[in-house]
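What you see is the complex with one protein chain gone and the rest in place.
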Amino acid sequence: MRSYLFPEFQIFRDESACNQCRGCERQCAFGTHIYDPVADRMVTNEKLCSGCQRCAIFCPKNALVVRPTPPYYRPNEAWTREKIDDLKKQAETGGVLLSGCGSDKPLRIYWDNIVLNASQVTNPSIDPLREPMELRTFLGRKPDLLEIDDCGEISTELGPNITIEAPILFSAMSYGAISYQAFNSLAMAAREFGTLFNTGEGGLPRDMRAEFGRYATVQVASGRFGIDAEYLNCARAIEIKVGQGAKPGIGGHLPAEKVSSKVAATRMIPEGTDAISPAPHHDIYSIEDLSMLIYALKEATNYELPISVKVAAVHNIAAIASGIVRAGADIVAIDGMRGGTGAAPKAIRDNVGIPIELALSAVDRRLREEGVRSRCTIIAGGGIRCSSDVIKAIALGADAVYIGTAALIAMGCTLCQKCYTGKCNWGICTQDPRLAGRLDTRIASQRLVNLLTAWSHEIKEMLGGMGINAIESLRGNRDHLRGVGLYEWELDVLGVKGAGE
Amino acid sequence: MTERRVRREIHEKEISSCSIFGAMNRDGERFTGEGVTRAIANMHVRGNGLGGGFAAYGIYPQYQEYYALHMMFTGGNRQVKREAKDEFEAFLCANFDLVYDEEIPHDDEVRVMDPPLLWRYFVAPNKKGDEARLSDDDYVVAKSMWVNTQIENACVFSSGKNMGIFKGVGFPEEISEYFMLDRLYRGHIWTAHGRFPTNSQAWWGGAHPFGLLDWTVVHNGEISSYGTNRRYLEMYGYKCTLFTDTEVITYAVDLLMRRQRLPIELVSKVLSPPVWKSIDRMDEKARKLLTALRMVYAPLLLNGPFTIIIANQREMIGLTDRIRLRPLTAATKGEMLYLSSEEASIRLISPDLDRVWTPNGGEPVVGELSERGCQ
Partner (left out) sequence: MEAQLIDCGTAGPALNAVKSWRVGEVEIDATGMPSKELNNLLRNCMLNGTRHFLLKNICGQRYIGTRLFGLMIPLDIEIVGTPGNDLGAFLSGHRIMVHGNVQDGVGNTMDDGEITVQGRAGDVLGMSMRGGKIFVKEDVGYRTALHMKEYMDKKPVLVIGGTSQDFLGEYMAGGIVILLGLGGKPHLANYIGTGMHGGVIYLRGDLMPSQLGQEVEISPLDEEDRAILDRYVGEFLDRFPEIGMCKEEISEGNMIKISPISKRPYGKIYAY
């Protein structure tokens, strides 16, 4: 069947600058650039281009410009070019449209409509370069009160808690979805900076356990990949993955192309099969089943590790979170609808779930109303893009944030959304050794540490501006936020006043 | 049927910038309010006349077994105030045994702005049904919270035994004159406050000290963690109705010291903890204890500049924020302990002093009643 689709990207080559070095041909795994030896020039097949910009950035002569093809149908607000082309693709294939990354649709981004306070006159700002400014955060369950005996010993039992030096963690990205090199870079950066990375549902390769186990949150997902007693006990925390923001309600799917021998060994499934994570955990059909699994994991780790439950932000998230806390979880991780993924059906990615800002506010308020907020730590994720997003999340009630997409961008990702093809030219979302080998773990982990360092500095500056010198004094402190350009109901849900109020 | 949407809070938070003073006789000998009035008046320029107040302990010896409720009934005119008083008294009779009540004596000649109707009641709890399992103190707290949120124009502003708060809108020396503190009362602890509020709301309830049972707090500074502190305390049943930072400090002290029975040395480490760099360098036992305190009570860390004087029947405590952004001078002369925003005020009433010092940030100055004083 002939395709009725135009290419998504146009490529312009400055022929006078190009010296036919064939670098672009080597860089592109999609086969977009081919050298024609007869004509001694590069030939481009634009239909194959994913728009990942690898060739343009690596061209030594800056001869390439890769641009999205402008909309070329008659302008139509309801039938946008994307809607038309998606429909045509389905007509051609009869299949479900897949995509990678997080939702790119123009739903309101609340981070961009919230502004922060600063101290003037009645309260001094604090300069983080000269005075102490503390970002240390503890993840885990806290008791309501501490009983201390006369000798100064603590008699209350303290639940297991993890110390991280800044309220930012790497979100779950499985080995299999991302390359071994990318996975390793996250582990190295977490170790150097003093935070945790998350194994995602792909397990933790044995050769990494001794060195990186203590910086890992290991996931127990519905596919139960790679889980054994050593996996659980070498880690710092365990996360039960019930859902993720990019695809709430459906399971995961790692295509067979990406199940290399090493991936298969880590996940303990046959090489070259599809790795399917079912939609629900098939032993969790109700909240009491979740409680059973939580305690099973606590037993399996001698009650020494905090147990986290990760859910997607959906309509009833407040009640769900309350249930999770009462079921015994120490950490509740909420993933908003803009969370990323290696592969998800586009329809689910763009339409299911709610924004993290609203979900976080609702959960924080509900847990406080029920008097159980101290029993859990809230981690929020799903489209955290910069340090100001982090601060706003903390002020809305999060103890810490998860970053996924941001970490990948630090390593080179350009959000071309073709992760599911396994042909990531940046070496991040691929199992092809030729491509994955492009990612130097020393450089990539350094870029990640730089990211965390830069954001930490910025967070300290903003905290100091508010007259606060310890992050715990901002947690849930909505009085330092104001909304601009938001409706009344949005301000109500966020619990934030309008600017000037 | 859809539920009504929960509305966000729109109230304005008051900012307290001001002067504070405290004097205690550690042997329990009682003295009039004249000295602390002169001392706080000496710091006149730190306030702007929109608030002043005093707390005094040991002033009702003849009713020392009973809770002395100081009430203010506000409203546009006398009629509204009377109605609030009537509604309150109906509630009072249903929940307490009343021993004695009267208008709080005051001098009408003194210039103060729009005074409310001020009354004091000496009461004992009258617990019924389920309430019998509450302690007397918890009962009084619960009933006070109820009055302050449910009865319009009525406000309990002092609820301890054998002590009382006297406050209002005016310079502190004017308030002292209004309530005749230099001649009507003798107490062994006095604290005082002069206020510089940054909005012109002339509301008597907004002045300091703020009190709950026999805790009182006077406060200089602004709590930037107010939103965090308030939301945590609300989980424990404390309703923040007076829109001042000082309110959360008082409730935090009640929660930690009365309900959770932590000593002041540890409470000061919760409110004003040392920085992690210092904690990491301590010996293991201290490190574990301080880390646990900071971890569990993180939402009670008071961030922002502050100096506070907390008092109860047996103690007067001065505490500053962890990097000492607000001043506090402490001094002793024999059995007297003084705390002040400025040294000059102490010298005014006690020119010779045994010892004068400025405490470190986060380290409390604690005056306790001696054994002799406890009798």
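Letters A and B mark the chains in the order given here, with residues in each chain numbered from 1 onward.
Going forward, contacts are C-beta pairs under 8 Å (C-beta built on N, C-alpha and C of every residue); 3 or more make two chains touch, one makes a residue touch a chain.
This one's a predicted model, so the numbers in the text were calculated from it and none came from an experiment.
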item	value
Listed residues A:2, A:74 or A:130, member touching the removed chain	A:130
Interface with the undisplayed chain - residues on subunit B	42-43, 45, 277-278, 281, 323-324, 327, 329, 342-345, 347-348, 356-358, 360-361
Subunit A, residues in touch with the chain not shown (by the definition above)	127, 129-132, 454, 457
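Please note the rule applied: only the chains that are shown with their structure count from here on.
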item	value
Interchain centroid distance [CA atoms averaged], subunit A/subunit B, Å	47
Contact footprint of subunit A on subunit B as seen in their complex	5-10, 13, 15, 17, 198, 221-222, 224-228, 231-232, 234-236, 260, 262, 266, 275-277, 285, 288-289, 292-299, 301-305, 322-323, 325
Partner subunit B, residues of subunit A touching it in the complex	119, 122-124, 126, 131-132, 134, 136, 138, 142-143, 145-146, 148, 152-154, 158, 161, 365, 368, 371, 373-374, 466-470, 472-480, 489, 491-492, 494-497, 501
